[in-house]
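The structure appears below as structure tokens.
Of the protein chains in this complex, all but one are displayed in their positions.
Chain lettering (A and B) follows the sequence in which the chains are written, and residue indices restart at 1 in each chain.
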Amino acid sequence: MNNKNEFLKKPGVQTLLASVLCAVLGIILGFIILLFMNSEHAADGMFAILRNFFKFSNKPQQLMYYFGSTLVKSVPVILCAEAILFAYKAGLFNIGAAGQYTIGILVCLYTSLALGWNWFLCLLAAAVAGGLWGALCGFFKAFCNVNEVIAGIMLNWIGLYLTNIVLGNEICMDTTKSETYDLTSKNASGVLPGFIQGVFGNNQYMTIAVPITVIVAIVILIILNKTTFGYELKATGHNKDAAKYAGMNAKRNIILTLVISGAISGLAASLYYLTSIEHYKISSSVPGMGFSGIAVAFLGGLNPIGAIFAGFFVEYITLGGQYLNTNYYNPQVADLMIAIIIYLCGFVLFFKTVLNKPKKIKTNNADTNNSAEKSAAKKEV
Amino acid sequence: MVLLLQYTLIFSAVLILVALGGMFSERSGIINLGLEGIMVFGAMAGGMVMVLLPDSASKFTIVVLTLVAAAIAGMLSSLLIGVACIYFKADQTLVGTAVNMLATAAATVIVKAFNTNRSNGTDFSAKLDYVKGHAAFMFNIGSLQLSWFVVIAAVLLVAAIVLFYKTKFALRLRACGEHPQAADSVGINVYKMRYAGVLMSGFFAGLGGIIYIAAANSTWHFDYGVAGAGFLALAVMIFGQWKPERIAWSAVLFAVFRSLSNVYMGIDFLHALPISGTVYNMFPYIVSLIVLAFTSQKSRAPKAEGIPYDKGAR
Partner (left out) sequence: MDDYVIEMLHITKEFPGIIANDDITLQLKRGEIHALLGENGAGKSTLMSVLFGLYTPEKGVIKKDGKEVKIKNPNDATALGIGMVHQHFMLVDIFSVLDNIILGAEPNKFGFLTKAAARKKVLELSDKYNLKVDPDALIEDITVGMQQRVEILKMLYRDNDILIFDEPTAVLTPQEIDELMKIMKNLAAEGKSILFITHKLNEIMEVADRCSILRRGKYIGTVDVANTTKEELSSMMVGRDVKFAVDKAEAKPGKEVLKVENVCVKSKIHQNDSVHNVSFNVREGEIVCIAGIDGNGQTEFIGALTGIDDISSGKISFLGDDITHKSIRYKNTHGMSHVPEDRHKHGLVLDYTLEENMILQRYFEPDFSNHGFIKKDAMREYSNRLSEAFDVRSGQGPETIVRSMSGGNQQKAIIAREMDREHKLLVAVQPTRGLDVGAIEYIHEEIVKQRDEGCAILLVSLELEEVMNLSDRILVMYEGEIVGEVDPKKTTLQELGLYMSGAKRDNRKEA
């Protein structure tokens, strides 16, 4: 009994439990929504989403192919989540990741399609551009005291329109299809090199993007937990006044954090678009990847490795929407489920409180006290 | 030029209402980043009412029912933020962001299901058409076409100013956003006031949502949400220093820039400039960034905003 309690009190375990709880609740609510839309086929629909590509379980070749596709499509959302959690640890809510991601699309496709650069240079350029876009946000935050959320959102829209202008150009845009040209035909050197495609049913989109993503996650984990830089960032995130008192350079750290966060977002875009699995279309709303990244970051318990699993899960559900019978449902139900899950992530603190005090929740003064202070500290940042 | 005036009026109406919503919420101590999402819910509910009302409905019925539906939908969806942030003490930034995502996804799903049902499975789009509803809101003064929406926004603005400066309710609301412990110590229920603030933001943002989609258009695609209007309103609110009369002025300023992107075609010298139309789309965002850069240093947000209130933590 006691052991069990001890186990439940470990922060890591609690984070995991809270995340699983969010996911499960989200799925249940999704099911209820399906019931509302069409009660007859709700169970089938839910089953289709959850079974997903395992539908092909008797054809291993195809199963692995679709598994690979899900992995490839998880790459950008995982990296966006890494970008967001990295900034969040330093006390910054980088909602601007969506715009940095968009700028990443702009630069990697332009350098590849219009300038014919090699994939490596395109990756690099996209990361640099994303970093610069992040730096802009950091500049407004550090020197003009503009809330990074508001600045990020404005920059998201500016980035979107900029991308529409540049990629809407005939050099990049195939006007007959109203989307950007396929990389393989226009600039084959711009396509990312493959990665054990044989294992994944010769999935041509399976590229080094997948291992790079894992490496980035591990590097972030190390930076945050082992280095003096991570120590500084987290100190700033927890208490920026104490960080200042300790002689840390808050302004530099704000900008640096957003540069890194932006670079990861830019990388996310290029690692996705340079597989040529998707082409850019003129859009009137900011690509949702950066926002889904928020969900993934929180669902993953703000842990770089947790984000990998959360990202895969989110993409799994989103793609699961496509297995729905469109006679009864539309695939956006899956997006709605994801949105519900991120909303539930807001309650993680509450879940943890429940786990901490299974008996008395009401008289839990000390704990709620702390949470209030914590959020106070967060707010100040 | 008349067109520019029309659009400016409409966008001012939207920005004023939504920014006032944000103001009431923040004055009570809750940062409402979900205004964008609330607008979507309001717009959707209002739009659906306009579609559903029979052709025989009078103009008056259309106007009233549409507004009521939008306001109620806005208030209900604002509870998503209220309950999470007040009762569960959730991170206000995260919850606001989540509500925005939720709104766009939910509106898409709901409108699609709505269309599918009505068309017996031939129309899967996330689009609402409400030509008749749109027309019901219009009236003319000379060559100037005006919308009842603008009138309503003006009335609500005056009401908000009076409420904000003259009533017991607002005094208490503001105390909760500045120093909730002080409010509590004199017997004010901080939670209740914060719920009131959030609900008011839902009311205003819901109305703002329907105006945004219906005042200048007769059709709307819900997969796009409301294209950042809620966030522009937040910028307006900050620029307006959380005060209703200043919000009104800043809203007009922002609205002029926002309107340019809609009407630059009709203004000869702008049209002649060698700039792509998309550039005008960027304008309001660039302007608000610059404005915020110059005003944020001195801005004085309600002191206790963003901090969950806990009775025990005195």
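Basically, a contact is a pair of C-beta atoms (placed from the backbone, for glycine too) under 8 Å apart; a residue touches a chain by one contact, two chains touch by 3 or more.
Note that the coordinates shown come from a computational prediction; the quantities given were computed from them, not determined experimentally.
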Looking at the whole complex, which of A:Ile171, A:Ala188 or A:Ala242 touches the chain that is not displayed?
A:Ala242
Given the full complex, what residues of chain A touch the hidden partner chain?
226-229, 231-232, 234-235, 238-239, 241-249, 360, 363, 365-366, 370, 373-374, 377
Listed in rising order, the chain B residues that touch the chain left out are 166-169, 171-172, 174-175, 178-179, 181-188, 300, 303, 311, 314
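By our rule, only the chains that are shown with their structure count from here on.
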In the complex with chain A, residue positions of chain B that touch it:
33, 80, 84-85, 88-95, 97-102, 104-106, 108-109, 112-113, 116, 121, 124, 126, 223-225, 227-228, 231, 234-235, 238, 276, 278-279, 281-282, 285-286, 288-289, 292-294, 296-297, 299, 305-310, 312-313
Going by the contact rule set out above, which residues of chain A touch chain B in the complex?
33, 37, 93, 95, 140, 144-147, 149-151, 153-158, 161-162, 164-165, 168, 284-285, 288, 291-292, 294-295, 298, 326-327, 330, 332-333, 335-336, 338-340, 342-343, 345-347, 349-350, 365, 368-369, 371-373, 375-376, 378-379
